[in-house]
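This report concerns only the one structure given below.
With one protein chain removed, the remaining protein chains of the complex are shown where they sit.
Presenting chain A:
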Amino acid sequence: MMDFEYQPYGGGAAQATTNQPDHYFGGSYGGGVQSISRREIIEHFAEFRRAIHEGPVTLVQHYYNSNYETMIQNYNTEWPSAEALKEHVGDDALFLTLYKEMYFRHIYASKPGGVSLEERQESYMNYIDLFNLVLAKDQPLKIELPDQWLWDIIEEFIYQFQSFCNFRTKLAKRTDDDIEHLKRNIKIWNVHAVLNVMHSLVDKSRIVEQLEAAKKRSLIGLLKLHTLTSDYYMALKTIECIDLDVTKQNDVCQVFHCIVATNYHAGFCYSMMRNYDDAIRVFVDTLLYIQRSKPIMVAQTFQNDAVNKTADQMMTLLAICLTLNPMRIDETIYLHLKEKFLDKLPKPLLWVGPDGKLPFRDSFAYACPKFISPAPTIFEQRNDSQWAEPFNRQIEVFTEELQEQAYIPDVRSYLKLYTTMNIEKLASFMEKTPQEVKPLLLTFKHKLSGNDAAEKTEEDFQSSADIDFYVDKDIIYIADTKITRRYSDYLVKQILKYQELTRTISEGLTPRHAGNK
């Protein structure tokens, strides 16, 4: 009997093609593992179903969360098929489609590389059924699903679409049968259908208040979809009405990993559009938010891995953005960043290694979403080029952008050394002619100045770029912004920490009397 280790699927960065090793938990493991009988599982789901219909929504949330824990502890049991459940709970179409959604989610999670074409197709048909029920014109949905579940459904829907795109473009591994089947069923997981579902959810929820949360989730789903198909403009436009600011939290967006995923994608779009200021701001705010929320994270174990991975990806992107657009950011984030991420990036970014390759590509490949191509697959090309093409295109364009900015770091480092500098001097430092240097100065200004200096307030300077300049005839006048170190925050934190420490120690030293505590 082969047992599968439960592998949580990534929120935004799922690797559909890694094969997880199968762990064999034989009799020697015995001991603490309880096995639940099939009967108990079915009863559990019957209870779950009742909770869904009767509420309250918090009970549903409880059952929903405990589902995975229950199943994880049972290496020997597979999820019962929907038909088996039907016998016990009756013909409850809504519950069964919801159940099947979780069932397939488990399949995708437990064998990410090995989901068969039939399973993908069945899962897709189930989603269509589910959304048809939800979007039914005459009957509004009578049940209330917890936000987290809603988000998980939408996220999983997009993830499976992404997985399918990978599946149909990695033609080197596909069997002839599979290819025939794919050719005959091009409507399955078709991009138009997916977009249609998302947009319908958004539209429907304008009418039905209950679906307000669904609307926000669907918009975020669209954000993700557009980012995956490299339409950063539409991605950001779609979430215009959603306030991403993690420092102001309102009820609707309480799902932790949803917030993280949203900000990751938004930040990524900003970086691709050369809007480094906003990208940096979004990443730093979200990373601080994750730090603060660590206590809550412990409770939702199976999503933690996904959030941690997204956090690492954001750190990598943040490191890249800061290299291109240096500015001051929060000390704690900066220290962590420097240690683990900044120092790992090649300097300069586009440095070519001895093997003729760009090491920067690896960092970018880790940090970026797994792009897909929405175009129809050309099945005759039996290789993986159509799978690789979206990523290659994105990194190529991003690299071209970086090449246009290639000399800016050098210019910056020379300018930092002086308060005034003759253009000739700068040219000789950089081993170029003055005629070549002047466009570099113009490019510096073009690429990196967001606001005009005149409009900046003192607060803006706290976080803005460290250097500015202008050219008068042949002389460059340089202004730098020195900010004295903020000691107050650090000192306050330390004082509070020591106070806590002192208190803990003195409590520990108090002699214990019998009967205390």
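Operating definition for what follows: a residue touches a chain if its C-beta (ideal position, glycine included) is under 8 Å from a C-beta of that chain, and two chains touch if they have at least 3 such contacts; residues count from 1.
Assume contacts and distances are computed from a predicted model.
The listed options are "RRP15-like protein isoform X2", "Mitochondrial import inner membrane translocase subunit", "Eukaryotic translation initiation factor 3 subunit K" or "Succinate dehydrogenase subunit 4", and the UniProt record of the chain not shown names that protein "Eukaryotic translation initiation factor 3 subunit K". From the options A:199, A:292, A:340 or A:357, the residue with contact to the unseen chain in the full assembly is A:199. Looking at A:59, A:234, A:388 or A:427, the residue that reaches the missing chain in the full complex is A:234. Against the chain not displayed here, chain A makes contact via residues 191-192, 195-196, 199-200, 202-203, 229-234, 237, 272-275, 374-376, 393-394, 396-397, 400-401, 404, 419, 438-443, 445-447, 449, 452-454, 458, 461-462, 468-473, 477-489, 492, 495-496, 499.
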